[in-house]
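Of the protein chains in this complex, one is absent; all others appear in place.
Coming up: chain A.
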Amino acid sequence: MSNQITFSKEELARYNRHIIIPEFGLAAQQKLKAAKVLVVGSGGLGSPVLLYLAAAGIGTIGIVDFDVVDDSNLQRQVLFGVNEIGKPKVEAAKQRLQVLNPHIEFVLYNTQLTSQNALDIIKDYDVVADGTDNFPTRYLVNDACVLLGKPNVYASIFQFEGQVSVFNYRHANGELGPNYRDLYPTPPPPGLVPSCAEGGVLGVLPGIIGSLQALEVIKVVTGVGEPLVGRFYIFDALSFESRTFNISRRDDNPLNGKNPTITTLIDYEQFCGVKAVETPVKEITVKELYELQVKGEPFQLIDVREPYEYEIVNIGAELIPLAAVAEHAGDISKDKPVIVHCKMGGRSAKAIRELEEKFGFTNLYNLKGGILAYIDEVKPELTKY
């Protein structure tokens, strides 16, 4: 079929450095043009993946992302610039990529990939590149690709570490490679997933790992070389060490092991434990807090973030980091309202639950949206981080 793919004079000039590689040639370039690749996530990993796939001449590129460009993205998401802040990422991405290569098509999905839409979106593509940033979507992309029989070029990053593999790839001899559930049968419980105080990623790392991901997409599409199937690559940017491990299919894989139990997409938030119901805590909005401050009403304000965060910006609260709230329970008032805040409201809710359960507090209020909401709505002159 790819023999029917033809190139204009401009395209031939553009792809000349591909075509003159003896092992690649015009045939591989035709396969790139005939291919439809879906990139899930146009952030840190998606940026280099999209740039290289567009430059390489993948004929149709689908982009899934529900987010808008934020200034905190620009440290690593090299598709975007300050002019795109506030714009939907898929639109900003297309604008940038279409300038890079006007000869290819884009299909935009300005939506979150969900169990309801994933099969419908993915079914039209030959290859999926997973550049998402959370466990529920990782398992969703994996399961949808396995159910639809699509290869899933996987890359993941965290802080200084990167991982790459090609999942659910069927070799020419019919043999199927492992998928994400063979490598990691279950996700970490949310309690062990780093919180906002300890997440993050070194900006250049997704550039390195996303480029490797783009490489594997190109290999899968063209059949040139040996794709990273049954192998799992990891890179440690701190020590500059990389290792490639052997991985294989598991008999107990619930998708395609010996006794499959998953035959359709499931609720991945529930699977990853991020939907579990917890005791609600009393809340106060930043506007209500501001009114209390203006009126000079008695209350105690506690900040449970880390000292380094407090140094970046604070709103005059007493600093008691989350890990130390129990030992400082005696410093917390029981006879006036106590408002507890962190960056966005997660850690402060945790602190309140611990204090209520262990010490019987009934006067604790969580600042909804944390210090970020306070800065947005009350004191925009303060530094956001």
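The criterion applied here is as follows: a residue touches a chain if its C-beta (ideal position, glycine included) is under 8 Å from a C-beta of that chain, and two chains touch if they have at least 3 such contacts; residues count from 1.
Please note the rule applied: contacts and distances are computed from a predicted model.
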| item | value |
| --- | --- |
| Complex member absent from the view - protein name from UniProt, among "sn-glycerol-3-phosphate transport system permease protein UgpA", "Molybdopterin synthase sulfur carrier subunit", "Cytochrome C oxidase subunit IV family protein" or "Fe-S cluster assembly protein SufB" | "Molybdopterin synthase sulfur carrier subunit" |
| Which of A:Pro48, A:Pro187 or A:Pro227 contacts the chain that the document leaves out | A:Pro187 |
| Missing-chain contacts mapped onto chain A | 43-45, 132-135, 138, 156-161, 163, 183-196, 198-201, 232, 234, 236, 238-239, 241, 243-248, 250, 252, 272-276, 278, 344-351, 353 |
